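Here the complex is missing a single protein chain, while all its other protein chains stay put.
The block that comes next holds subunit A.
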Amino acid sequence: MKEKNGIGESVGRLMRDPSSLLLILISSALLILFVLYPLAYVVYIPDAEDWRTFFGKSRYATALMNTVVSSTLSALLATVVGFVYAYAVNYSNMAGKRFFRFVAFLPLLAPSVMSGLAFLLLFGRGGVVSQWLKSWLDVELDLYGLPGLLIVQTISYFPLAYMTMTGVLRSISPNLEIAAQNLGARGFRLFRTITLKLSLPGILNAFLLVAINCFADFGNPKLIGGNYSLLAVEIYGEILNNEPGLASVMGMILVVPALVVFWVQNKLLSKGSYSTITGKPVSGLVRVTTSRKTDLALLAFNSLVALFILAMFAITVLFAFTRNFGRDNTFTLDHLMKVVFNPSSPAVLNSLVLSLISSVLAVAFALVLAYVIVRKPFPGHRALDFTAVLPIALPGTFVGLALIIAFSSGPIMLQGSALLIIAAMLLKQMPVGYRGLTASFKQIDKSIEEAATNLGADSGKTLATIVLPMLQKTVVANFVYAFMKNMNTLSTIVFLITPKWVVAAVSIFNYAETGTYYWAAAVAVGLMLATLSTLGVIKLIFRSKVKIFDF
């Protein structure tokens, strides 16, 4: 039987399938409430005066300029570092590859502000390294502002670049390189004409990803930006000053580059890159592209990056477990007991509970959405699809801003509830899962589902008994990713916390900003312990079905 198309037919089909209809209606309602409504609110709230203020004062122009400059430079640095690191891990014969893969995974565990905090503790004017340099070499480090920001953002976002580049480098077929070698290309010429050329689209992609992340970064600039003012930080200030109009204007400006990047990326991805045309890697062929000397150079480079990352973790742990590191190095569990294991200070527990709930919901929502959009086409499914992926393009600061502005006044009041925090986390993570699941759905033949339908199962039952088990791996992987991100997010929820719902990332940020470094470090350690133990439990439940600790 030929499938019929057309609106009438699809509506008719939906009417005969009430559970699908229900799923569609619920997901549309949720997306309209939590994506479109807040967005509309943000656009609607500023008046002409706010726009004039923004474009009239040099303070904001400077912040905008600074943001563009620093994000571009950071993204450039992070991409270069990520590329070289990935190249070394995937293409060279250096020793300790497993170790380097493990180190690149570590920053994912850490809250985003931790790199800023660790940087302060190491390289701030009073930091451990700075003090050492001062007393031994009489050199004064002053990295506040742009230089410090570049270093911290490079370290924080290099894993993102590294992972993207690893994917790209692995998909390049060794055939090509071997062919080029047979034709006489060696060394740098081989690298330049084949490897680099083939990975260019991937490099561009990594650069853009890192750039929009830097653009919206809030915690690090706030901690170490000094007088170098940035847009995301200015937005925060205006929210504090009770100027939601002005904050909205800046929020919208913050979104523009993200949307552009999003658009460029979609173009890039839909066109396909060189690397996929060459086909799958051929097993058994091992490329030898680096000389002994290059191997050593790459080893040195990767060791330096790894040293940076490990030092970050080491200094945080040292501060968490000593009275006041540098002045009083006595071991103590005091800080941990005071701010982690204390019923009056439940920030880590709050983070854990909210992240878990939000990640489960995000994955469930993504699954339902992908199912109805791929499998049950209905009028308006394109609009729904667009709304669902839109939050990917929105910076965290903007999502938080939109939610707090829309739900603290107007007809729907949700301010002060945990719901708003859960919604914010969900919005940022759901699109990632949704994209992945949409792709998986397209790969799975729909005949099994049709068989189930023919045997009398409705959409809900099909989803639960057929689809979910088949997609279990993807679902769990998405959950793990969403969970780790939610545990560590700061910019999305910094506006949304209340005394009842302080979350760990915000605590770390607040303690670091008021100089209570040992408490900041203790919460960071507590948060990482909570993340690790949750991942451990997930690993125990799903055993070999999920890859979490495989590097």
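Here is the rule we use: a residue touches a chain if its C-beta (ideal position, glycine included) is under 8 Å from a C-beta of that chain, and two chains touch if they have at least 3 such contacts; residues count from 1.
Everything below uses one rule, namely that contacts and distances are computed from a predicted model.
Student: If you had to name the missing chain as UniProt does, which of "NAD(P)/FAD-dependent oxidoreductase", "EutN/CcmL family microcompartment protein", "ABC transporter substrate-binding protein" or "Cytochrome c domain-containing protein" would it be?
Tutor: "ABC transporter substrate-binding protein"
Student: Looking at the full complex, which residue from A:D17, A:D295, A:D458 or A:E513 touches the chain that isn't shown here?
Tutor: If we include the chain that is not displayed, A:E513 is the one touching it.
Student: With the missing chain put back, one of A:A297, A:V353 or A:L535 would touch it. Which one?
Tutor: Result: among the candidates, A:V353 touches the missing chain.
Student: Of the residues A:T193, A:N241 or A:N266, which one touches the chain left out of the display?
Tutor: A:N241
Student: To test your reading of the contact rule: which positions on subunit A touch the chain that is missing from view?
Tutor: Those residues of subunit A that touch the unshown chain are 57-59, 62, 124-126, 131, 142, 144, 226-227, 237, 239-242, 324, 327, 338, 343-345, 349, 353, 356-357, 408-409, 413, 415-416, 418, 497-500, 502, 510-511, 513-516, 519, 537, 541.
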